[in-house]
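Once you've had a glance at the structure underneath, I'll fire off some questions.
Some chains omitted; the rest stay in position.
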Amino acid sequence: MLHVGVIGCGMIGRDHIRRMTDVITATQVVAVSDAFAENGKRVAAQYGCAFYEQGEDLIADPNVEAVVICTADDTHARFVLACIAAGKPVFCEKPLGVSAEECLSIVEAEMAAGKRLVQVGFMRRYDRGYRQLREIIRSGEIGAPLIVHACHRNLTHNDWHTSDMTIKNSGIHEIDVLRWLLGEDYATGQVLTVKQNSSATEGLLDPQIMLLETKSGARIDVEVNMSSGYGYDIQCEVVGEKGAIRLPDPATILKRTNCARSYEIYDDWSKRFIEAYDTEFSEWAQSLKQGGPVGPSAWDGYAACLAADTLIRARNERAILPIELPEIPAFYRSAGR
Amino acid sequence: MLHVGVIGCGMIGRDHIRRMTDVITATQVVAVSDAFAENGKRVAAQYGCAFYEQGEDLIADPNVEAVVICTADDTHARFVLACIAAGKPVFCEKPLGVSAEECLSIVEAEMAAGKRLVQVGFMRRYDRGYRQLREIIRSGEIGAPLIVHACHRNLTHNDWHTSDMTIKNSGIHEIDVLRWLLGEDYATGQVLTVKQNSSATEGLLDPQIMLLETKSGARIDVEVNMSSGYGYDIQCEVVGEKGAIRLPDPATILKRTNCARSYEIYDDWSKRFIEAYDTEFSEWAQSLKQGGPVGPSAWDGYAACLAADTLIRARNERAILPIELPEIPAFYRSAGR
């Protein structure tokens, strides 16, 4: 049983606490921390575990074997670095940091510590559909992948959503999962702005299209659409030399009513990816028993953040920019699954 | 150019006149007849062709090379027999007659005349989907067909629709097309009555399920549903020893709206089978040029009517009854495609 401490008891934090308590057999939440002490204490009481006002104190608790970070984005790096300093495995919700530089500092600290401790919450890699796509690509059945057409559509967006968040918080899932799917780094990036959806907030660039080119010359287009108006919909088609494969839609009832055959589309991500989250935490706990994390590494977190930063610049400058990721250090080469 | 006379200028008659004028290159309508003289004259004027009050006079017109019959069901046999007597090819809308006996009298007259002249309007055989099913069955790809699951669903029904019409006017399409699809005659029939749809007319048996067994022991179930409440929907799955094949739904736009993926279902048969009608008439005209009709024969009309009559009796007697079709005469053996 892995004894876990969770820093950040917001919506996603509480969901992970529930998951590690009720769904995953190999984990037990022994401590929580939250910036809002009242909220954190309530959660601690509910799950019968310790509470710490300061995340650093939770990390220092000798009962805490591993840490999960679900705090505000701009505190991720601080807590991850503290875990590395304490020599404790840490699962950090994406993004790893708010800038490529911040991510790189984590990479350097982890390498200096000499041991992989960090895993980043890119849960798409745990979705059954993406895994099947990857298996088929690896089998060679469709030849080399040449093009990926993807889209990430939300039903609607929050008032505080910004044009940069479209790329850095939503699009980053595709940035990571497609890099993993193709097994390749990116060479260049470009962003197409699109006529604005009239139901999007004034001034928000919505939708946007991210264009990525891999080192080998494969091309990726990703529509990132925060106000699809119809549902939460994730699509991905990989076109290879001998065939094309497509991510399945969730299995839902076929209804024949009102002169239509129809299938439900979910309205948000939680229904769509709930199983991927369960698998992610289950495999993470399993991997820690077996020597260390094998999921998305700090390097992956850095690579995704660097690509996102570059895309934002490319969009602002209306240019096609190189994505200048350094050669992967040997330390990280065997990482990732 | 085949010079055609059309008896019966109701909805379906007028549609066939339009078809033979505007759509089919090989036909020209030269005469029409209708029990309602005013209506018939209006149509004759519109298409610039002769009008006859009596169908028999139209048949006798030397300009009329072939006849199409679209009158009330109970007059079909009379006009078909008149065409046979006149030695003229005749296309008769289904049913060929109102009873198996009436159909048999046509069979006997045609055999006595010594030449195939009669074709029955079982247009399902001209639908691309059914033809593809038949080709695949014949190719042996799925092995011997063992079971057919079919359904015939109307959106809603007319006030004057009766429980017998469900079998004899609607179900008869499946009775014919499945016999043709499997290339086999029926051995027994049974009908299951079902809890009544509360939106169906009081007293109407709706839906009903026809069960047929072929001579070789294949089984067929056909839901015949006059008030599906959602659309006009024809389904057919053939289960063979090595696989199962299914009639395609019409190709319609995939819409993603309102948290659903949806495809239109048509509300009536005319949209669903318009192309089958076109092909039916085109091939009929073609066949007459080449020596005589090769589509559904008088024997097929008789076989379908006999099966329908037996099913109605089976339902009324709550019994499983034999369908006692005589051995097919050599005269008809080569017929049908």
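Some notes on this structure:
As written, the chain order gives the labels A and B, with residue 1 at the start of each chain.
Definition applied: contacts are C-beta pairs under 8 Å (C-beta built on N, C-alpha and C of every residue); 3 or more make two chains touch, one makes a residue touch a chain.
These numbers come from a predicted model, not from an experiment.
This structure file shows 2 copies of a single chain, while the whole complex it describes contains 4 copies.
Note that only the chains that are shown with their structure count from here on.
Annotation, chain A versus chain B: rotation angle of 180 degrees from the Cα superposition, expressed as a multiple of 5. With each centre defined as the average position of its C-alpha atoms, the distance from chain A to chain B rounds to 58 Å. Here chain B touches chain A in the complex through residues 155, 228-231, 233, 249, 256-267, going by the rule given at the top.
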